[in-house]
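One protein chain is absent from this view; the other protein chains keep their places.
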Amino acid sequence: MTEEERATFRIPWPGESVAQPGDWVQLAWMHHPRPQFVRLEPGARLHTHYGIVAHDELIGKPWGTVGYTHKGEAFYLLRPSLEDVLRHTPRRTQIIFPKDIGFILLKLSIGPGVRVIEAGTGSGALTTALAFYVGETGRVYSYERREEMQALARRNLERLGLAQRVTFYLHDIAQGFFEREVDALFLDVPTPEDYVAQAREALRPGGHFGALVPTTNQVSRLLAALQAHGFGMVDVVEILLRYYKPVPERLRPTDRMVAHTGYLIFARPVMGDQPTTPPREEP
Amino acid sequence: MTEEERATFRIPWPGESVAQPGDWVQLAWMHHPRPQFVRLEPGARLHTHYGIVAHDELIGKPWGTVGYTHKGEAFYLLRPSLEDVLRHTPRRTQIIFPKDIGFILLKLSIGPGVRVIEAGTGSGALTTALAFYVGETGRVYSYERREEMQALARRNLERLGLAQRVTFYLHDIAQGFFEREVDALFLDVPTPEDYVAQAREALRPGGHFGALVPTTNQVSRLLAALQAHGFGMVDVVEILLRYYKPVPERLRPTDRMVAHTGYLIFARPVMGDQPTTPPREEP
Amino acid sequence: MTEEERATFRIPWPGESVAQPGDWVQLAWMHHPRPQFVRLEPGARLHTHYGIVAHDELIGKPWGTVGYTHKGEAFYLLRPSLEDVLRHTPRRTQIIFPKDIGFILLKLSIGPGVRVIEAGTGSGALTTALAFYVGETGRVYSYERREEMQALARRNLERLGLAQRVTFYLHDIAQGFFEREVDALFLDVPTPEDYVAQAREALRPGGHFGALVPTTNQVSRLLAALQAHGFGMVDVVEILLRYYKPVPERLRPTDRMVAHTGYLIFARPVMGDQPTTPPREEP
Partner (left out) sequence: MTEEERATFRIPWPGESVAQPGDWVQLAWMHHPRPQFVRLEPGARLHTHYGIVAHDELIGKPWGTVGYTHKGEAFYLLRPSLEDVLRHTPRRTQIIFPKDIGFILLKLSIGPGVRVIEAGTGSGALTTALAFYVGETGRVYSYERREEMQALARRNLERLGLAQRVTFYLHDIAQGFFEREVDALFLDVPTPEDYVAQAREALRPGGHFGALVPTTNQVSRLLAALQAHGFGMVDVVEILLRYYKPVPERLRPTDRMVAHTGYLIFARPVMGDQPTTPPREEP
């Protein structure tokens, strides 16, 4: 990470003990569920539902400090985790959830130096995670058709100091992607089956394809398109995350949970004439 | 990544189109579930249940190529995904599953430059993911008491070119960790509640604590210990992963699934006198 | 079923095609989620959020008819299913859910002629199902300590014509149950472990014991008590019910679901000195 990048890249930056100007911080309320996120600026004031906080009272304070609003509401001063950042991405669309993003990263082998395409950009939650993990030497190519969505995502990435790792396109992917030989490609669009040929063209052989769709009908259509275009090693999964109430003497799941975000489909472009999907091994 | 590292670090290395000597490759059988992993060495031969393959027939071939054993069994030549590598970690203990590892990475904000402690090392699956994601500038400190387990994990990491990012300790963590001000710390030990004080000492304020335990009794004991030692922002979750049979016209989940690997507990050391856990917000 | 019973017992009474005076009916709104339940009385009027309906307009109409309120809101006239009745039991406490009740019936072998104890009565949802299924020749003995809860449950059962199958006790079960040699016994109380000895005394050898508790700590305590009092064949289960949006071309689960109602524990009193629990067979 260059000095310049370090100046702008402010999330989960390791190694510092106190909050500094420019840091992206989280006020975790002691008695209210939804945390507040803010970038510290000397002289600024944060207005919240629970009272006002002067940024200057936070700057220089150790992480984990307990602070109070002018109304006396208590909060912890924390650097947000990547999961916090993703879960609270300012959004105008349904975002991909951290439970899904974590698994996507491993299945697509997203890591330093990786070149990855995603479409659509949406509100930029997955874009954020991809940009964070491809590092300085990798690159995210993010396609979107709706100008206002792209603007929101760009703003979200800029705020976190990650926008310089992303190429944003306003483009209809039916006309194909601009890159070739990318390591991975992820589709979060309503009709991914329409872009499988374009995805295959952009991916390197043996690369990693992924997609998320909410309905079973979309899964079926995408599976058929993947078969038709020489993809193998197909996996379809869904991930359920259940929270527990963290009370030692009365441990139990929460009353309600998210029942569904989407189905994840993974596949790899292979070279053979008749690609088949090996029988799924139980992990 | 230095040139030297590049010479040894062979998993999901982006940017190359053909298999090279030293690459860690996956033979994905077309008609059998469990893939074969091997590091390519000129002149070597791979003996499998399904026949013999000469490494020289693979070296120089594009990823995604279909190959055959001397018995005619077909396979795809692929670079394993990180998920493949983790799921098939050679093991003598239960490993942490990719579904859990992906979420751990986000909750602990593991990324380039992060310094993270884990105990115990076990077979090294989580160690692998941590080492991969902290990059060249981060560091993994991995504690283990059983010499043979440490040896296995070290071998697993060396094989993947990641061992140089890890400090392996043969040490009883009841005596404390050697590091201070680490960004994150993960416990995968039978009695994590016994090491919460030591964890708190090693973590920076506001850092990220995580643990995995298989039983509800362990969760309760750990929650009590976290409360007693000034941890806040506690989350307890379990993750269920369900695979579907990838058949477009007969889409359905597999017959059986993993019902349980463990409960994940996350918390953050805070500075206040009476740390509390904010009411859980539904995501 | 006697003529007299037939006169009062009005839920899911088979064999009649049109709504009759005294019938317990369900108005299922076409455009609103929560149905309305009412017992038909000549001359009466039903006031709902969506308008007024004269009972006389419903009496004599075939089941499944579409009706309208005076404001023009459309509804189906239906006999409620047993599941509807249970799910919408008027309540002052958390009721046991149909997903759990259905399984309880099979595990406790509730059927015609069975004598079954339950404690506590609560709002009477399980009482309703038990009374329905033990028939004229069986009997439900329902214990409760809170007078107002018992009154509510009794009202709920009377409304459905099932109260005459139930003996309601206002009694502290710590002093034991009044019956002996009952076929089945179900505990839905905060500390079931305190009443295992009493349950054993009331149950016939080899009878069916069941309990529902919300927390894992309660499960552990109850399991220990069951072991100590000579129960074997112990099963602990949880049941998750996931609804799908019934749209053929966009099939998917609902966004949210109930994550937890409780853990179900089943066991059987056995005669041996050292009762053990056989290894659980996967079904």
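Descriptive notes on the structure:
Order of writing sets the chain letters: A, B and C. Residues in each chain are counted from 1.
Here is the rule we use: a contact is a pair of C-beta atoms (placed from the backbone, for glycine too) under 8 Å apart; a residue touches a chain by one contact, two chains touch by 3 or more.
What you see is a predicted model, and the numbers here were worked out from it, not measured in a lab.
The hidden chain, counted over the whole complex, makes contact with A, B, C. Check C:40, C:53 or C:105 against the missing chain and you find that the one touching it is C:105.
For subunit A, the residues touching the chain absent from view are 216-217, 219-220. Interface residues of subunit C with the unshown chain, by the touch rule above, are 1, 11-15, 17, 28-35, 62-66, 74, 76-79, 81-83, 86-87, 97-99, 101-109, 111-115, 129, 132-133, 135, 137-138, 181, 183, 204-208, 216, 219-221, 223-224, 227, 232-249, 251, 254, 256, 258, 263, 265, 268-273, 275-283. Residues of subunit B in contact with the chain left out of this view: 214-217, 242-243, 249-260.
The rule is simple: only the chains that are shown with their structure count from here on.
At the interface between subunit A and subunit B, two copies of one sequence, more than half of the residue numbers in use are shared by both copies. Centre-to-centre separation between subunit A and subunit C, using Cα means, comes to 44 Å.
Contacts with at least two other chains are made by residues 216-217 of subunit C.
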